[in-house]
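A single protein chain has been omitted; all remaining protein chains appear in their positions.
Per-chain numbering from 1; labels A, B and C assigned in written order.
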Amino acid sequence: MSDGAGEVVAVGEGVTRVKVGDRVAGTFFQNWISGKIDRSVMSSDLGGSIDGVLAEYVVLNQDGVVLIPEHLSYAEGATLPCAAVTAWHALVTKGNLQAGETVLVLGTGGVSVFATQFAKLHGAKVIATSSSDRKLEQMRELGADMTINYKTTPDWEKQVYELSDRVGVDHVVEVGGAGTLAKSLQAVRYGGRVHLIGVLSGFGGEISPMPILFKSVTVNGIYVGSKEMFEAMNQAIAKAQLKPVIDRIFPLAEATQAYEYLKSGSHLGKVVIQVSQ
Amino acid sequence: MSDGAGEVVAVGEGVTRVKVGDRVAGTFFQNWISGKIDRSVMSSDLGGSIDGVLAEYVVLNQDGVVLIPEHLSYAEGATLPCAAVTAWHALVTKGNLQAGETVLVLGTGGVSVFATQFAKLHGAKVIATSSSDRKLEQMRELGADMTINYKTTPDWEKQVYELSDRVGVDHVVEVGGAGTLAKSLQAVRYGGRVHLIGVLSGFGGEISPMPILFKSVTVNGIYVGSKEMFEAMNQAIAKAQLKPVIDRIFPLAEATQAYEYLKSGSHLGKVVIQVSQ
Amino acid sequence: MSDGAGEVVAVGEGVTRVKVGDRVAGTFFQNWISGKIDRSVMSSDLGGSIDGVLAEYVVLNQDGVVLIPEHLSYAEGATLPCAAVTAWHALVTKGNLQAGETVLVLGTGGVSVFATQFAKLHGAKVIATSSSDRKLEQMRELGADMTINYKTTPDWEKQVYELSDRVGVDHVVEVGGAGTLAKSLQAVRYGGRVHLIGVLSGFGGEISPMPILFKSVTVNGIYVGSKEMFEAMNQAIAKAQLKPVIDRIFPLAEATQAYEYLKSGSHLGKVVIQVSQ
Partner (left out) sequence: MSDGAGEVVAVGEGVTRVKVGDRVAGTFFQNWISGKIDRSVMSSDLGGSIDGVLAEYVVLNQDGVVLIPEHLSYAEGATLPCAAVTAWHALVTKGNLQAGETVLVLGTGGVSVFATQFAKLHGAKVIATSSSDRKLEQMRELGADMTINYKTTPDWEKQVYELSDRVGVDHVVEVGGAGTLAKSLQAVRYGGRVHLIGVLSGFGGEISPMPILFKSVTVNGIYVGSKEMFEAMNQAIAKAQLKPVIDRIFPLAEATQAYEYLKSGSHLGKVVIQVSQ
């Protein structure tokens, strides 16, 4: 469990950057403050190398927390550390997203939902895919301009191409694994960007790198992001009064059901466990 | 007269990029297609080194025109070549504007109005200044989040600082000349950007470069932009269905009155001369 | 035959950028002047979509030629349009190569040789691979700091890792196809760059995209480059008085032998056909 938010109830000696009463979220990589990633960052992931945050109290370094926007509840703030920072890192920090560009998001997982919100915030168009018409309807409500049901349209990459003025999209937020990557490389424009993300599902298969070369594509591996990115994102969320999408909140006593619900895949938006009131 | 739009009525031999019937605008610098500026670009400005477009027919190179967005009239398309491209170049191409940032625009001239529209399109906050409460009201209608009357608040730079969370703004669209530049350097944050623009008024005075150094500011001289920037901007305008602000349209027979009206300074938005129906 | 250089012997009406007597080379993509690549560029490749330059006289657009550095012969200038521009685009334009970084070049083809020269010019370290000790010796003479014979060291990626301070290299100039790409992704550091190039051999196989994600790697597809890149490169070549490596020059009458020699693979550096004196 990498993502959580709460109130600071005590600080150790020498702590200057947070104070008791601050409303904070932990950073996914506890050691990635800013600058470039390096290998030492990799072993500081909350809920992986380090004990996670499904707890009533956690101890974190002052450099491993950020203030959450004032207009967000703790439940909303708790949705940000992994999926939102990943989407921001991909589209904004690395991708330099500009108004007028078109973004393809695959599926309706957490990264895709935040990517849709951030793309709309920057004046971009969004094409969303899903196998569920109900979820596509929800994506439209969140701002997606065009949607494709990939179950009824298995060659969805061709439709993306048509929907992007027969040029291809500028950005693909690629969360789907090796199977979709080959299609994403068809859907992206010459000189476009594919943001390769996949913390949950992994990439089971293999792809031909040919289209990367022939279409002069940039493929960026994106692994969450730094504290500096998190803070820039929070500033944008605060100024736009943007609200994360929460599907459902479970009490701590029903944590197991929360995981089962998550596994069922019927959600769109974040599933939150409320540890205390 | 550098800015104009119209229909292509004839093309010369070997022309492949435009065809009869296309709706186009001329580019400010006829020789700046893309890439970096160099000195040779400077002597290709329409209405300056080259005869302007206050005419019923003009002859331009196929590389010196761009298609205007379909949802715009010719009058609207004619507002884009100088002021809009300048604002886009500053904030988007060079400035890498991101949601959550704050932009200060000085006055309510063409560049400031487009800068406000583009900043809002990218999810940024806008602080606008003017000596007219009526115009500040109009700027709020266009999306400005905060406004300052610099006549009643002569030390407006201090108020900008307060309005930007006592940090300073990320971007200043500086069109005001040497007098305002010193104040702009007070209003910008550490590590912020000042986009120096001023094709009309010029810069009468002198400034101390000290704050540039001590606040690690980047000052970018911005002189309109390239055809490539114009096309990226048009794509954004088309996708957002954004409308340029036209203050008033004069018929060709009243061109002199149009210039006088412009000189009176009572307008907000563009003053257009309609050459033909 | 995409690459050639020669003297301008005649210019058409309206030509202003070159004059009779200029020493020029053609650009690989006749339509890529500057800015981003798009699909229209792809069908303007000399020697592919357009007739090549194995000829005594060719007709090219004034935007499709660049001046070659004065210290180079025509034979030397003829080596630049494809391999050298590709290496420059990858390492310098896109890769922002800095002193202190380490570059891995695979094999001893034209791109790898130029990449070695450009990397050394920017103060970087170079690790070169080949199956021939003789060629590795030649690469050392050209400036390569470390060399690996991949025939005697089949798991060369491990040795690259050791040679790069157990961090991995900052850049891979990847010309080898799908087989080497998997190893290159092992050899590159967290957050490093793989420049994907392969105009000749193509990419026969498939790779797992997993390491791109887990190591936060950027993979850039590089397809030669623009006229603007060619001119920036020529400026650097001129100032450094850098000399392209020519393996052997054949007279026009022996063009067939030149191709056979090229196919034999025993060369290091460029094989040139001299059309006239």
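Everything that follows uses one rule, which is that a contact is a pair of C-beta atoms (placed from the backbone, for glycine too) under 8 Å apart; a residue touches a chain by one contact, two chains touch by 3 or more.
Since we're looking at a predicted model, the values are computed, not measured.
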item	value
Chains still shown that are in contact with the chain withheld from the display	A, B, C
Contact residue for the chain not shown (choose from B:G198, B:P244 or B:G269)	B:G198
Residue among C:I237, C:A258 or C:V271 touching the omitted chain	C:I237
Residue of B:S49, B:S131, B:T153 or B:S208 in touch with the missing chain, whole complex considered	B:S208
Option from C:I50, C:A78, C:V92 or C:V169 whose C-beta touches the chain left out	C:V92
Among C:R23, C:H89 or C:K125, the residue in touch with the chain that has been omitted	C:K125
For chain B, residues in touch with the removed chain	36-39, 41-42, 167, 178, 181, 189-191, 196-198, 202-203, 205-223
Contact set of chain C toward the excluded chain (per top definition)	92, 96, 98-102, 118, 121-125, 232-233, 235-240
Chain A, residues in touch with the chain not shown (by the definition above)	33-36, 226, 228
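Convention: only the chains that are shown with their structure count from here on.
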item	value
Centroid distance [mean C-alpha coordinates] between chain B and chain A, Å	34
Separation of chain B from chain C, taking each centre as the mean of its C-alpha atoms, in whole Å	40
Sequence positions of chain A contacting 2 or more other chains	none
